[in-house]
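Yeah, one chain of the complex is gone here, protein chain that is, but the others are all in their spots.
On to chain A.
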Amino acid sequence: MSRFIFSFQPKSLTARNARHTLAIHPVPARSLPRRRYSEIRQTSSTGARDRATVGVFTPKAAALFVVTGIGLFYYFQYEKQKLLEQRQKELESRSVGRAHVGGPFTLTTHENTPFSEKDLLGKWNLVYFGFTNCPDICPAELDKIGAVLTSLEKDHGTVFQPVFISVDPARDSVDQMKRYLADFHPRIIGLTGDYGTVKSTCKAYRVYFSTPPDADPRGDYLVDHSIYVYLMDPKGQFVEAFGQSSTPEEVVERVRKEMAAYEQENGRKV
């Protein structure tokens, strides 16, 4: 940028003073002696007009312009950096840019008690959607949740609440859920309900499932559904979704990190 301004000056001068022998040697502005520069203007018959066209564009002004330019350049860079850092902080922050996952629901636990989204409050929740007739993915994911819980509860105690929500309400009765969950971590809470409630819960959690409303309770069918374990914080807000490829170790590490951030932000674990 500075080079452009300095080279601009002599060029315009030489062009304008081309008929004057004094000005036919283009001298770089940087090395142009001040007196000589003024001599040109004094000896020139059009000196006054030159000065008028050049205006306030003197070497001093040029230097000031360049310095200001450089200064502004770095200032804006600094501001931009600050803005980026702020945005990064916001992204990492737990309250801004959070996905809208979750919402109100009232379902029934495998112990036949009502359970609503308010029961998620005050606990770190791992929410998973599946069905009891699931061939292999659901049991594997539920075992994963069990392993995660065992590991986390060692250090943090029972501040966690694993929730298994059925996407197959036609077959997954309260009794069925109870029988099924007997094989898994004892703290997992199974939830089921009527088709409409399950459907709206799934919608709130952005979970897809394929069970038709008129599924035969005695039928032998599979349910296609989204496979995610959601981490919801003690305020009932969505934090993260873990896919099938997340290992128990990865989930544990992420939950620990989120708990530390939450504690720092809120001054308490839950």
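Rule of thumb we're sticking to: contacts are C-beta pairs under 8 Å (C-beta built on N, C-alpha and C of every residue); 3 or more make two chains touch, one makes a residue touch a chain; residues count from 1.
We take it that contacts and distances are computed from a predicted model.
For the omitted chain of this complex, the UniProt record lists the protein as "Cytochrome oxidase c subunit VIb-domain-containing protein", which is one of "Cytochrome oxidase c subunit VIb-domain-containing protein", "Ribosomal RNA-processing protein 40", "Exosome complex component RRP46" or "Transmembrane channel-like protein 7".
Among A:Thr106, A:Ser151, A:Ser173 or A:Ser246, the one in contact with the hidden chain is A:Ser173. The hidden chain makes contact, of the residues A:Asp183, A:Glu249 or A:Glu265, with A:Asp183. Taking the complete complex into account, residues 132-133, 135-136, 139, 169-176, 179-180, 183, 217-222 of chain A touch the chain not shown.
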